[in-house]
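For this depiction, one protein chain was excluded, whereas all remaining protein chains were kept in their positions.
This part shows chain A:
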């Protein structure tokens, strides 16, 4: 009776060679397939509605002239693409995106690598505390962290400004100044998502068998030798995966950029709700300069 279950093994081949099929057996198999499709139904519906259809529709929209609201759609072929490619604003954001990736991806990949090597050492005290601390920003809501960062980086009274003042550096509007905005946004971005890449590397380090180190130590290898001849070569394959995952992640910077740079621009200083306290210097609204609002947005 158990033959109707055909678990797919890792090799991907059916477990049993197909025996001659009786009508009863075929009926059972049909029934089993019905169950299978029933199990897939919720995913089919939701995935079709919210993932598959939108992807197809996006391509269709890119080929029509349409204002987004009325039913009136006129097919225009590749005209929209031509317009975008001719738009200097598009190319400037592509440039900013690439520059942003060039800044943050290596910092995340190699910085997290160094940190993971340190945190993986069993002799380091407080390891799990460090892991928790460096991972904490990852779990927090990006849109809220962006707002908090606006306070932290505020040129008038934020803590970063206070530190810069201690070192005798004048007030710098790190997010409002176009020469520092991209780097500042990059640093905040790396801070926010560094923990993910660190966990990737820690997982990669866990895959190295412990007895390899023991064997090498018996052969007289020092700490550096172990690192150079065992850790590094075995981690090279992971470098590619982790780089791809990290670069792909860079396309998710919208929330952070939006909340860190926008919002303030639209709000002219209105009457404050906290009339009781009346702060001496309200935070300046930051609508000067050209902060990278959507560094990772393309067409």
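Heads up, the rule we're going with is that contacts are C-beta pairs under 8 Å (C-beta built on N, C-alpha and C of every residue); 3 or more make two chains touch, one makes a residue touch a chain; residues count from 1.
The definition used in the following text is that contacts and distances are computed from a predicted model.
Between the names "Glutamyl-tRNA(Gln) amidotransferase subunit A", "RNA polymerase sigma-70 factor (ECF subfamily)", "Carbohydrate ABC transporter permease" or "Multisubunit sodium/proton antiporter, MrpB subunit", the one given in UniProt for the chain missing from this structure view is "Carbohydrate ABC transporter permease". Only one residue from A:99, A:152 or A:208 touches the chain missing from this view: A:152. When the missing chain is restored to the complex, the residue among A:90, A:227 or A:254 that touches it is A:254. When the whole complex is considered, the residue among A:110, A:130 or A:227 that touches the unshown chain is A:130. If you put the missing chain back, the residues of chain A touching it would be 1-2, 4-10, 14-15, 31-33, 35-37, 39-40, 42-43, 46-47, 49-55, 57-58, 61, 68, 118, 123-126, 129-145, 147-152, 156-157, 159, 162-163, 191, 196, 199-200, 202-204, 207, 238, 241-242, 245, 248, 251-252, 254-255, 258-259, 263-264, 266-267, 269-270, 272-274, 277-283, 285, 297.
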